[in-house]
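Note that one protein chain is taken out, while the other chains of the complex remain in position.
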Amino acid sequence: MKTFRREIWMNIPKRRAFVNITSEVEGALAESGIREGLVLVNAMHISASVFINDDESGLHHDYEQWLEKLAPHAPVDQYRHNDTGEDNADAHLKRQVMGREVVVAVTGGKLDFGPWEQIFYGEFDGRRKKRVLVKIIGE
Amino acid sequence: MKTFRREIWMNIPKRRAFVNITSEVEGALAESGIREGLVLVNAMHISASVFINDDESGLHHDYEQWLEKLAPHAPVDQYRHNDTGEDNADAHLKRQVMGREVVVAVTGGKLDFGPWEQIFYGEFDGRRKKRVLVKIIGE
Partner (left out) sequence: MKTFRREIWMNIPKRRAFVNITSEVEGALAESGIREGLVLVNAMHISASVFINDDESGLHHDYEQWLEKLAPHAPVDQYRHNDTGEDNADAHLKRQVMGREVVVAVTGGKLDFGPWEQIFYGEFDGRRKKRVLVKIIGE
């Protein structure tokens, strides 16, 4: 069994954004030499997500609006987590809807994807350095 | 290490439905001969889910109602994704709540499940052929 580990560093200049990281994950897979197995891709921070969906800007706008409706940022004093001096409680909620991680099959050295699957980093409390972990196991 | 790959094809005649695919996954596991490891089961399409819950029709009715409340289908012009000519933006939102994939332990050649766990395909934009991927790794 072989394993491979790679960190992808992010530094999003605003509070919230979605970034396509598919090519970085594909690059890690190619470097690993692993042909059959599983890839885990997860946010290493608890106010961010990794998820798979469509690379379509209208949809990303819809996600932004929808998550803000389900878990509004303001007023910040509606959340007890923000009593600690943070203002990011909503980011911890939004991240649960979108998820922490994805697990993707590796077949024939490629990400075993359907026609429109792309991997995204979802930032909900940016303006600082954060990391995504790529861990590949297989042979 | 052994790996095994199977696609399960779906063609749901209506927009939304939940389908129990546990026996198909068990069949793939039996065929694989893998006794210890992990099974990944994921929707290959981004307006569908794979999740684990109860095979109880009342609950499925509740999921349908609840998801429609959290992410309504109509009016379709409330979503920017639908400006592309689609009418399925809500399906991309509902799929995030229910999830893309499950990872299940394999122990002694069986899905290592609690008493009520069953695997479902959740369709949110049907009336066309779609696929579920089963990838098993282990030995």
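The letters A and B name the chains in turn, as written, and every chain counts its residues from 1.
Here, a residue touches a chain if its C-beta (ideal position, glycine included) is under 8 Å from a C-beta of that chain, and two chains touch if they have at least 3 such contacts.
Model, not experiment: these values are computed from the prediction.
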By the document's definition of touch, the residue of B:19, B:76 or B:103 touching the omitted chain is B:103
Hidden partner chain, residues of subunit B it touches
1, 36-38, 51-54, 56-59, 61-63, 66, 70, 97-99, 102-105, 107, 112-117, 137-139
In the full complex, subunit A touches the hidden chain through residues 1, 3, 5, 38, 40, 42-46, 70-71, 79-84, 89, 92-93, 95-97, 99-101, 103, 131, 133, 135, 137
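We take it that only the chains that are shown with their structure count from here on.
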For subunit A versus subunit B, what separation do you get between their C-alpha means, in angstrom?
20
